[in-house]
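Sharing a structure below in structure tokens format, with a few things to ask.
Every protein chain except one is present and positioned as in the full complex.
After this line comes subunit A, so read on.
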Amino acid sequence: MTVLEQPGSFRPSSPPPWQPRTDPAPLLPDAEPYRLLGTEAADELDPALLRRLYGQLVRGRRYNAQATALTRQGRLAVYPSSAGQEACQVAAALALEDRDWLFPSYRDTLAAVARGLDPVQALTLLRGDWHTGYDPRETRVAPLCTPLATQLPHAVGLAHAARLKGDEVVALAMVGDGGSSEGDFHEALNFAAVWRAPVVFLLQNNGFAISVPLSKQTAAPSFAHKAVGYGMPGRLVDGNDAPAVHRVLTEAVRRARTGGGPTLVEAITYRVEAHTNADDDKRYRSDAEVAAWRAHDPVALVERELTRRGLLDEDGIAAERQAAEELAADLRERMNREPLLDPMDLFTHVYAEQTSQLRAQAAQLRAELAAAEEAAAGAGAGTAAEHGVAGAGAGTAAEEGAR
């Protein structure tokens, strides 16, 4: 203190030179969400890609409707529909190669199905059957993740491991607007950027986290802008424009695969149905708002584009819808079969080797099951005996058998 106060003795020091670690300008998202449909660039879109997207969108829409119907029939415990978000789901699946990994949330079963996962396997969790109905290593689809954003660090770790092993594998991880507020979102993006991990983060901004709207979720200019803070590019895309989402994701996947590091893609979309079948969206949003988004429908957008370019006619539409009906019928039929779960499986995969405590508990359950079975058999025998006394039918049959 006293030293500084001596007149003439104070020399302002200068800090060591500073410069930003990376130029933020190229990381910034564009001012407008990227769109293809309805722009001049749409004319150059590959017809085969458009047809592929269309087929998947039609089937995806039908899949969502069928799964929601299955909740009403008690065949699914719960279904978080991606109706209205099919473009994101389908584009995510098609942007990936076979060797790549998808990290879906509970809302993203369609993305997994569009990748080729059996819909029944994709839905085991939501029917109340075993949590993951498929082998993640075989399918390169990580388990559906419910604790929000916790799947994102997994995607980073997996992509990082793949890069260390020299495999050109990309991980695409899906998260919602609400999930972006979780700490794991921040940590995953930071790790991914520091490690230059080959990850693509697809944030489906569908307007709500259950009932909570964007205004209560973030004060950022956009979710895509958050990327800049981590040192990765943020991209904004119209999430209902399937070819646009596909292009942005494909570009991000290519960038990741060739060592360019991660990208955060914000797809602006809308959840046109309630959060799940258990939700009542009338409590927090207006019909008019929903109607406005229904008018910007991802399936109709591609259908219109294909018909406009003469790439699709009534027969073509009918054929796609027929294929979707077949998928729905197959799903319905197989979901209506009673799943067979073995209660003893409760103890099978807790550890590689059962602990003595688990062995004892398994023995207890086995004994309970055996007792229940015996009781049921006894009850059955009792009934038969009563019948034997009451009517001559059973006795006669037995006698017949004996002869």
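Before moving on, here are some points about what is shown:
The rule we apply is simple: a residue touches a chain if its C-beta (ideal position, glycine included) is under 8 Å from a C-beta of that chain, and two chains touch if they have at least 3 such contacts; residues count from 1.
In this section, contacts and distances are computed from a predicted model.
Remark: of the listed names "Oligopeptide/dipeptide ABC transporter ATP-binding protein", "Putative hemin transport system permease protein HrtB", "Sarcosine oxidase subunit delta" or "3-methyl-2-oxobutanoate dehydrogenase (2-methylpropanoyl-transferring)", the one matching the undisplayed chain in UniProt is "3-methyl-2-oxobutanoate dehydrogenase (2-methylpropanoyl-transferring)".
When the full complex is taken into account, the listed residue touching the unshown chain is A:F191, out of A:Y34, A:F191 or A:Y270.
Taking the complete complex into account, residues 130-132, 135-138, 142-143, 147, 150, 152-162, 164-165, 171, 183-184, 186-188, 190-191, 194, 345, 348-352, 355-357 of subunit A touch the chain not shown.
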